[in-house]
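Here the complex is missing one protein chain, while the rest keep their positions.
Each chain carries a letter (A and B) given by its place in the written order, and its residues are counted from 1.
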Amino acid sequence: MSLLSIKNLTMRFGGLTAVSNFNMELEKGQILGLIGPNGSGKTTVFNVITGFYKPTEGHLYLDGKEITGLSPDRITALGLTRIFQNSRVFRNLTVYDNVLIGDHIRMTASPAEAVLRTPNYVRQEKHAYKLSMELLEGLGLAHLVHEQAGELPYGLQRKLEVARALSTHPKVLLLDEPATGMTAEETTEMIQFILGVRKDFDLTILLIEHHMQVVMGICEQILVLNYGETIAKGNPKEIQNNQKVIDAYLGTG
Amino acid sequence: MKIKLKRNTTLTILASIGILLFSIWADQNLDAYIVRLIHMWGIYAIMVVSFNLIYGFTGQFSMAHAGLAAIGAYVVALFTLSPEIKATTFFITAPVWPINVVEWPLLPSLILGGLLTAVIGFCIGAPALRLHGDYLLIVTFGFSEIIRLLLVNLPMICNGAMGLKGIPQYSNLTWTLSAVIVTVFVVKRLVDSSYGRALKCIREDDIAAEAVGVNLFRHKILAFTISAFFVGIAGGLLAEILGTIDPSTFKPYLTYAVVTMAVLGGVRSLTGGVIAAGVYTVMSEWLRGVEAPRTIFNIDFPGIPGLRMLAFAIMLLLLILFARNGIMGNREFSWSWIFGKQNAREDKEEGNNELA
Partner (left out) sequence: MDISLFLQFLVNGVALGSLYALLAIGFTIIFGVVGLINIAHGDFFMMAAFLAMWGVMQYNIPWYISFALAAVITVLAGLLVEKIAYRPLRKMKTSSFIGAISISFLLQNLFVVLFTARSKPFPHPALLDEVLYIGEIVLPVVNIVIVIFSAILFLALTLIVTKTNTGRAMRAVSKDIEASQLMGVNPNKIISFAFILSTSFAAAGAFLYCSKFPYVDPFTGMMPGIKAFIGAVVGGIGSIPGAMVGGFTLGLAEIMLVAFLPTLTSYRDIFAYLVLILFLLFRPGGIFNVKVREEKV
């Protein structure tokens, strides 16, 4: 059974059909890429998967459980987390706080317990501190723990966002154009980074990307969208040689 | 580290006891006028700290304070007044049951006031908090005015525009300052906890917060309801200290005043809120003196009513233009300030787990 399963997803906004009959099966441990020219509906698909839009038609399943129409926070709690295209770190909070928030989903103590600092609450908070520090150490950010997230250089902010996403203990990670604005060198580093993170954290990854080096380099499966429709599905080699894909990108599709 | 935390907690407890002892002494020994000022400071402090919780920390600009305070005030007034006084005060219609028979001591009335305000706060927040920015502002303002207008138009519950007078003065300074201590304690503990972190994330970027698993509604309503509870308590204490209330006590001006104080102190600082409440109370009194007519050197200076409010309006404008972060910015008082820089650094490294 696939980890993330999307069946017959259609998304309409008023008269505009942004996505039409989209289907996807994401197997555990896979890295799947979603590509297509601008406006082809990739971000819309992401927004539906993560719960920011309710699909007009269709169903989504995460690890067997139906997630169609659930709110974003519920979907994150069930194990699917997204990293945005633009840096969305919590700028006025510390690096530590940015990562600690990921543990909040698992906080079972009530607000009253939090105010009273009951042993149950304190224990969970201390555990969260420990986990977050380990994450930061693993990603090489531990020395910045008390810095304001908004003051970090862009590259480190992006890393922080990964730490934050990992802190939610996802099974599936959605990456929205991770290579945006990166040099060739940075891109190669990032590819290694994604592969490493998949291994270390037992993740399944779905990504949107325009940067073909990244897509062809790490994706095992690729889905190609054009004007909301899926025009091709396959491994990198198959996609590279697919005439429909070439046409779409060159504008004759 | 353990020792440090123990030190902070002990100091806070000692300070609280000190404040309460002071309140007992002050009630006996200080001039009634000064005691009244300290009462007002305390009441405003509770309101500002509540506002900071919902706006400074959670990012939701609510203008419902006046209406919410009215609820707390009226509950306390109606429940502590004796049935005899109520029968004579209620002018247009006799009060309905249970108001006409009930007479409670202060503490349960105050708690009931706070709870009822929290419940109504929940009812307002549930729909309103789905809105953002300017819309939230206007809707909460609308609810506040609806409450006030209902108070004017429901004489059988609260005597309408005539208001209530002769409210028994059960409270003394110890009550008010205890309430301040409890409010600051609860809000600070909440803000420094995992939940507080979630609130701050909502303030920073609510979409990213949702994406990280924070349930927006649950957290916003949590902050709003707790804030409403304390505003209700403050309202109840206000009724106690004024002795007379009517719907016009709770016009939007009260909300504007709280916003002014909050901005003055720094909307993200509880310490700032408490300080600003004090500054405002003192300034308000001083300016009241300017408003009244007086004779200096045998020349009659006519009073200038309205000057007080005008001064505060100008102050708010200047603050928002030039000193948006207020007195304290987002700094908070910490015992380390008194005990030296080195301790401060260690405290910082402990992270947000300050127990005091």
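What we mean here is this: a residue touches a chain if its C-beta (ideal position, glycine included) is under 8 Å from a C-beta of that chain, and two chains touch if they have at least 3 such contacts.
Please read all numbers here as calculations on a predicted model, not as lab measurements.
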Which listed residue, B:Val102, B:Leu150 or B:Val279, touches the chain dropped from view?
B:Leu150
Out of B:Ile13, B:Ile34, B:Ala87 or B:Ile138, the sole contact with the unshown chain comes from B:Ile138
Would you mind spotting which of B:Trp104, B:Phe185 or B:Tyr256 touches the chain that isn't drawn?
B:Tyr256
State which residues belonging to chain B touch the missing partner chain.
59, 61, 127-128, 130-131, 133-135, 137-139, 142-143, 145-146, 149-150, 152-153, 207, 252, 256, 259-260, 263, 304-307, 309-310, 312-314, 316-317, 320-321, 324
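Methods note: only the chains that are shown with their structure count from here on.
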Distance between chain centroids, defined by C-alpha means - chain A, chain B (Å)
42
What residues on chain B touch chain A, complex-wise?
186, 189-190, 193-195, 197-198, 200-201, 204-205, 207-216, 222, 226, 330, 348-349, 351-353, 355
Residues of chain A that touch chain B when the two form their complex:
50, 52, 71-74, 76-77, 81-82, 84, 88-93, 96-97, 100-105, 107, 111, 114-117, 121, 124-125, 128-129, 146, 164-165, 167-168
